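Yeah, one chain of the complex is gone here, protein chain that is, but the others are all in their spots.
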Amino acid sequence: MHEWALAEAVVSTAIKVSKKEKFKKITKIKIKIGELQQIDIDTFEFLLKEIIGNHTLIDKAELKIEKEEGVLKCNVCAHKWNFKEVIEKLSEEYSEAIHFIPEVAHIYTRCPKCGSPDFKIVEGRGVLIETIEGIR
Amino acid sequence: MHEWALAEAVVSTAIKVSKKEKFKKITKIKIKIGELQQIDIDTFEFLLKEIIGNHTLIDKAELKIEKEEGVLKCNVCAHKWNFKEVIEKLSEEYSEAIHFIPEVAHIYTRCPKCGSPDFKIVEGRGVLIETIEGIR
Amino acid sequence: MDPRLNIIDKRLENIKRLIAVGGGKGGIGKSLTASALALTLSKLGYKVGLLDLDFCSPSAHIILGVKGIYPKEEKGIIPPEIYGIRFMSIIYYAEDNPSPLRGIDISNAIIELLAITQWGELDFLIVDMPPGIGDSILDTIRLMKRVEFLIITTQSKVVLETVKKVLKILRELKVPIIGVIENMRLAKSSFVKEELKEFNVPFLSAIDFDKSLEDSLGDINKLSKTDFVRHIEKLVDKIK
Partner (left out) sequence: MDPRLNIIDKRLENIKRLIAVGGGKGGIGKSLTASALALTLSKLGYKVGLLDLDFCSPSAHIILGVKGIYPKEEKGIIPPEIYGIRFMSIIYYAEDNPSPLRGIDISNAIIELLAITQWGELDFLIVDMPPGIGDSILDTIRLMKRVEFLIITTQSKVVLETVKKVLKILRELKVPIIGVIENMRLAKSSFVKEELKEFNVPFLSAIDFDKSLEDSLGDINKLSKTDFVRHIEKLVDKIK
């Protein structure tokens, strides 16, 4: 469960933001999980709930977690593709490596059109916080 | 007039796009010139007109050239500032270097708040084409 | 918002000292120094971590002969221990494949590693830097806020020119500089000392060029007996 470390990062961020915004209570956190990181949403929610349970500031927060499609764009031929198209062909070992460090997608996958490893991860890389809501 | 090389790049791009779009005539080109590159708009327009004069595909195109403010954002302290704030304090030599290669702003300027050279050029770097319009 | 940036301080909070081994140029002995330093400190009984941040040419695992170990998953990733050193490197995920990573990817991978690695308590985290004054060093300075630099140089004009640039930028940014090691010395000369005088940084050691060093790479017993490691053992008092 290395995901725990990322869930803790989300909670840390929420607490930091709420201090800045002077929230008495955090009511809602919206999170996007990029496809490249291949994190199971239910697992992540479970871990998050466990961690926020220890903080009264945030323990009642509604968690909204959504998947974000992995979109890649080739710097050579400008082709755009979805991570789904390439993940299926990957061995478990390689897809696990991408799970830990999404950038190794440049090592184990290629532009489906021209074969280049030189592409941008446009969206859907990893865990992002969209919004944090609270009451003052 | 090293700007000529960039003006030629604009015209090359317009011709390339019009081939793809099957334009018979290019009617309008909208260009943004980022502040970091410190290119005089009238000069650039003059050079552009000279170059498009040689191509019937584009010689009647309306040119719309606008300045884009140089916006920088610090990766360390998240401060945002405008290139105008720092350019005034620069020697002519350094600002000319930035005119040629805007990235050397990282060498000769710093985040006004924390002093870091580690900042993003958010916008206003150099010459960009916004739109190319034509008739088929 | 990138949540990872807000957990890195916590991941590093139980590390007493963060020492990056740099110099800006490649091929000057940064990886050898970082590896030898980690090894020496570990032998002295300190709790030591070694982080190889050179994603294109990771070398510490070759120098130390690391093979067949892999991090454990437990509330993050736990670096496996080798010779008492908690060792973290891109090789666990990249193996020996080419890593065609642009700067943005290097930066993202560094942030990820720092956010998910559970170092635990350490006396020293030694960071083996890649060449360049790019994403890796900028992120090291930005994210490992207490980092100190140990600078390697050689007598070469081209190396010194770059080392001076690194010293200049570290000084400007008020990043602590532990000192300079002159490596691969071919002849006694005060050239390096004089060239770096203006920076007023401690000159820690001069290590001779050692033809037989290469042969000891990957073999911890041979390595421990080299002049190189002996030099590092001697200068470690000035660091710890």
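For clarity, chains are labelled A, B and C in written order, and residue numbers in each chain start from 1.
Everything that follows uses one rule, which is that contacts are C-beta pairs under 8 Å (C-beta built on N, C-alpha and C of every residue); 3 or more make two chains touch, one makes a residue touch a chain.
Source: prediction; values computed, not measured.
In the whole complex the chain that is left out makes contact with A, B, C. Only one residue in the set C:Pro3, C:Gly24, C:Gly49 or C:Pro79 touches the chain that does not appear here, and it is C:Gly24. Interface note for the absent chain: among C:Val21, C:Leu39, C:Leu114 or C:Val159, the touching residue is C:Val159. The residue from B:Lys16, B:Lys80 or B:Lys113 that touches the chain not shown here is B:Lys16. Although one chain is not displayed, subunit C still touches it through residues 24-28, 31, 56-57, 59, 62-63, 96-107, 130-135, 137-138, 155-159, 161-162, 164-166, 168-169, 186-187, 211, 214, 217-218.
Of the residues in subunit B, those that touch the hidden partner chain are 1-2, 4-6, 8-10, 12-13, 16-17, 97, 100-104, 106-108, 117-118, 120-121, 125-130, 132.
The chain not displayed touches subunit A at residues 75-76, 115-118.
Throughout what follows, only the chains that are shown with their structure count from here on.
Each chain gets a centre from the mean of its Cα atoms; the one farthest from the centre of subunit C is B.
The mean-CA centres of subunit A and subunit C are about 29 angstrom from one another, to the nearest whole unit. Separating the centre of subunit B from that of subunit C, both taken as means of CA atoms, is a distance of 40 Å.
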